[in-house]
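Here you go, one structure.
Only a single protein chain was left out; the remaining protein chains are all shown in position.
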Amino acid sequence: MLIVLDRKHDTPLVEHIRALLQQKYNCESHLIGENGRVIAVPGDTAHVDIEVFENIDGVKSVDRVEQPYKLASRRNKDRTEITLRPGTLLGSRAHLIVMAGPCSIESPGQMDETAAMVKEAGVSVLRGGAFKPRTGPYSFNGMGEDGLKLLRKAGEKYGMATISEAMNEAQIDLVAAYADIVQIGARNMQNYDLLRKAGACRKPVMLKRGLSATLEEFLLAAEYILAGGNHQVILCERGIRTFEEEVRFTLCLGSLPALREMTHLPIVVDPSHCAGRARWVKDTALAGIAAGADGLIIEIHPRPEEALSDGPQSLDREQWTDTMHGIRAVAAAVKRTVL
Amino acid sequence: MLIVLDRKHDTPLVEHIRALLQQKYNCESHLIGENGRVIAVPGDTAHVDIEVFENIDGVKSVDRVEQPYKLASRRNKDRTEITLRPGTLLGSRAHLIVMAGPCSIESPGQMDETAAMVKEAGVSVLRGGAFKPRTGPYSFNGMGEDGLKLLRKAGEKYGMATISEAMNEAQIDLVAAYADIVQIGARNMQNYDLLRKAGACRKPVMLKRGLSATLEEFLLAAEYILAGGNHQVILCERGIRTFEEEVRFTLCLGSLPALREMTHLPIVVDPSHCAGRARWVKDTALAGIAAGADGLIIEIHPRPEEALSDGPQSLDREQWTDTMHGIRAVAAAVKRTVL
Amino acid sequence: MLIVLDRKHDTPLVEHIRALLQQKYNCESHLIGENGRVIAVPGDTAHVDIEVFENIDGVKSVDRVEQPYKLASRRNKDRTEITLRPGTLLGSRAHLIVMAGPCSIESPGQMDETAAMVKEAGVSVLRGGAFKPRTGPYSFNGMGEDGLKLLRKAGEKYGMATISEAMNEAQIDLVAAYADIVQIGARNMQNYDLLRKAGACRKPVMLKRGLSATLEEFLLAAEYILAGGNHQVILCERGIRTFEEEVRFTLCLGSLPALREMTHLPIVVDPSHCAGRARWVKDTALAGIAAGADGLIIEIHPRPEEALSDGPQSLDREQWTDTMHGIRAVAAAVKRTVL
Partner (left out) sequence: MLIVLDRKHDTPLVEHIRALLQQKYNCESHLIGENGRVIAVPGDTAHVDIEVFENIDGVKSVDRVEQPYKLASRRNKDRTEITLRPGTLLGSRAHLIVMAGPCSIESPGQMDETAAMVKEAGVSVLRGGAFKPRTGPYSFNGMGEDGLKLLRKAGEKYGMATISEAMNEAQIDLVAAYADIVQIGARNMQNYDLLRKAGACRKPVMLKRGLSATLEEFLLAAEYILAGGNHQVILCERGIRTFEEEVRFTLCLGSLPALREMTHLPIVVDPSHCAGRARWVKDTALAGIAAGADGLIIEIHPRPEEALSDGPQSLDREQWTDTMHGIRAVAAAVKRTVL
């Protein structure tokens, strides 16, 4: 355990803390740095109540030097592999999963046509939104359960796994009843009741990173689901908010190798939401794979100009085909096969 | 309406769009800038389906040049004043509200003792958390309804209005049954079901700004509540996430005058969560008032060293008294009286 | 000294490092945390070559637990007070300095007229830019030495100290020859040759914080000047770049109390550049004082609509008078007198 004192601190404070450690918790301690600004406590400190020290005026921070997330940590597990359907394995070193489909499910025709596009490209997961979180209260909110039915029907017809977003606790069960993967959106990354409910769900859950979440907070959010008993958690990096204004969000591809060392959970990259423009999606998708992602989730639409949501960032047929060619080539370069 | 084209665009695209405007919507248009990069459409464009143009490849953005929030806009209303209790008016030009209390309600004794501290300082709103959102799944989660009972009891005993946070839809009703103001936390700012539920609530709702929310997104979230019929919405600025690391969050006080021009809703500043250290709270609180806030919400505790949450940023009795002296002095300097 | 290992580390690495510490530097060490992820080295470690350990694969960071800046640190000095002119003291607890004037010096008439406005308001430092850094190469670049002559003349006529910006090494001497304070702009905060030159200067230097500088980097930049022998360094907080878009820059007022604990150097706040709009300057200025600033630097212009630069954020006569009334009132509330 490390107790870091404020820049302004004095000897009586240091002695008070060391005495407390010795008398209350039987812990030795050592002084580190300029005038002993850090008090280092070696050995096991699981029995020490950390808040006692955090609350002392003059203490800047207390760190047990342990990861606050346990189940999500890579310390005890190397990789989580999740079987989405028989033969569709996410998280394996050798494979790569592509998920694609429309932002919103809009009609039977649109769903079927898009599913056919996905199938033709040879990928294995179909996405489609039935409940849409919208920044303002006056926008299209999705088809609801009717949309989920169309999604399942298309998945079954073309033999693909399906993924759809749940926005509240009741929708977790509903989405899980129709789709193979339940998605939790970036805005809900710290909606703890929703995470707990997802922990009780028996389907894989894909958790998107919040716009301003640190990687530690991201893994702590995943920990809520894991702690509920659901070990099939997929992380999705979709970009953070920075001052960069030419793209919608800044995709942290440089952090992927760091995240990979922190956790055993599979990592999917969403190139559509950060790019914001269909013609920038391909390069971003390829970069995601090169950076080590286990999968991609991409928005496509047979006629983006008619899409009810996210049209500008949805790939049309030609862009989609071209992007998939690029994806297969880069996947091969990093020795992975697209499933 | 302004249609902004991509840097790379050509004449056929421009002509296509202008023809569409003319034929489909009977709209004139004018070309602006370098090779007509912006197509300006004067007059009323309410009948134009904006997504038709957004989805055209080569269009960068379409802007109706209207605020997407209507009810929250200052265009049609100058100030919203909310009576929290008889005589306790939030949002008036002449007054200033201070809300104070513990982060978590911990016990009858702690609640009563803190309420007495709040009352002695002459302020009028008592805060106390019964449900605590925690970043990790292994922390103290609050006393729940029992805590709310203690809060109401203390509020009644000392004649103060009360505020407490609701984290999910069911808690909105529960908190509203016991407290005078329902708080929605920063992590839930875009939890739309929760916002809709708050819109159906008949108590004032204080909405905290999300860590990465723009002011427009903040007002759109407020719009959800207003659109539900609840016009008693209070905005709370509590700091955003930036690279600045010495404090927990970066408080955007410089944006307060801008926010004031955008909306008529009262603005409360939370100096505790951004400072993160009790001894930095006073200066931050004073700055908030000088910047034009309508109120403050401050965490205090009779014995911060024993607090179950947020101890490091909770003011003790002496700090609290000193801070209130400062607040009254600066309030007088900006011609406001603390209620 | 603390040596933090990567999350992935093993026993042989830990033993290798401890042996190196023992054999090469005669240092004891202790293991902290989960599997000994931190190696704590108590006592004096000034003789240890820190880069030896930083370069070991598997070491995440090495921290001597000392502030990297020495001369700027508050550890050995409480306050730096700088006499700008006889009777004009910056950095004292009891006083507050206001600096005001045009962004650019444009003509003898404009300089004199503005200086009269500054003098009437009873403040003591006149600002005026003779060399202007401009984002693009095609804008007005300032009057140069002729401008400095006008600034000095106005300062002498009205009995005020003067401040002007130097953009390169040669300009340091030139500005110092005419003005009482040499300003280094935010874009040059890490222009080390310029900082060294400023260290050799015998006039006070005001260093503006870079748009993306941490407080530690800010103080390390100040350290360059101090290390050159110039102890009259003034820090200027002018806002950082974040995703917040309604104002030009995000002013970190909440960090002022933290900065005050880190350093003894006086802190001036620039409310003009972050606000970007004249009518938002007043509230921001008042907030700066309430947050504990030692001074303000404000752009004013007799006719902002004719200004050659920064017109939109320059106060006109009426706004300036009103702002100074507010400043005096808030200064009194925090027990300081405006000089």
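To keep things simple, chains are lettered A, B and C as they appear, and every chain counts its residues starting from 1.
The rule is simple: a residue touches a chain if its C-beta (ideal position, glycine included) is under 8 Å from a C-beta of that chain, and two chains touch if they have at least 3 such contacts.
Being a predicted model, the structure only gives us computed values, none of them experimental.
Only one residue from A:Asn35, A:Thr83, A:Ser139 or A:Ser255 touches the chain missing from this view: A:Ser255. Summary of contacts with the chain left out: across C:Ala179, C:Ala278 or C:Ile327, the touching residue is C:Ala278. Checked against the hidden chain, the listed residues A:Leu13, A:Leu90 or A:Cys274 yield one contact partner: A:Cys274.
Of the listed positions A:Thr88, A:Ser164, A:Asn191 or A:Thr242, the one in contact with the omitted chain in the full complex is A:Thr242. On the side of chain C, touch with the chain left out of the figure occurs at residues 51-52, 54-57, 59-60, 68-69, 133-138, 167-169, 187-188, 190-193, 196, 210-212, 217, 220, 223-224, 227, 240-241, 277-279, 304-308, 311-312.
Mapped onto chain A, the footprint of the missing chain covers residues 212, 214-215, 239-240, 242-247, 249-259, 262, 271, 274-275, 277, 279-280, 283-284, 286-292, 326, 329-330, 332-334. Touching residues on chain B toward the chain that is not drawn are 1-2, 6-8, 30-34, 37-38, 40-43, 63-67, 73-75, 241-243, 261-262.
One rule holds in what follows: only the chains that are shown with their structure count from here on.
Both chain A and chain C derive from one sequence, and where they touch, over half of the residue numbers involved are common to the two copies. When every chain is reduced to the mean of its CA atoms, the largest separation from chain A belongs to C. Mean C-alpha positions place chain A and chain B at a centre distance of 27 Å.
Averaged C-alpha coordinates put the centre of chain A at 39 Å from the centre of chain C. Among all residues of chain C, those that touch two or more other chains are 242-243, 262.
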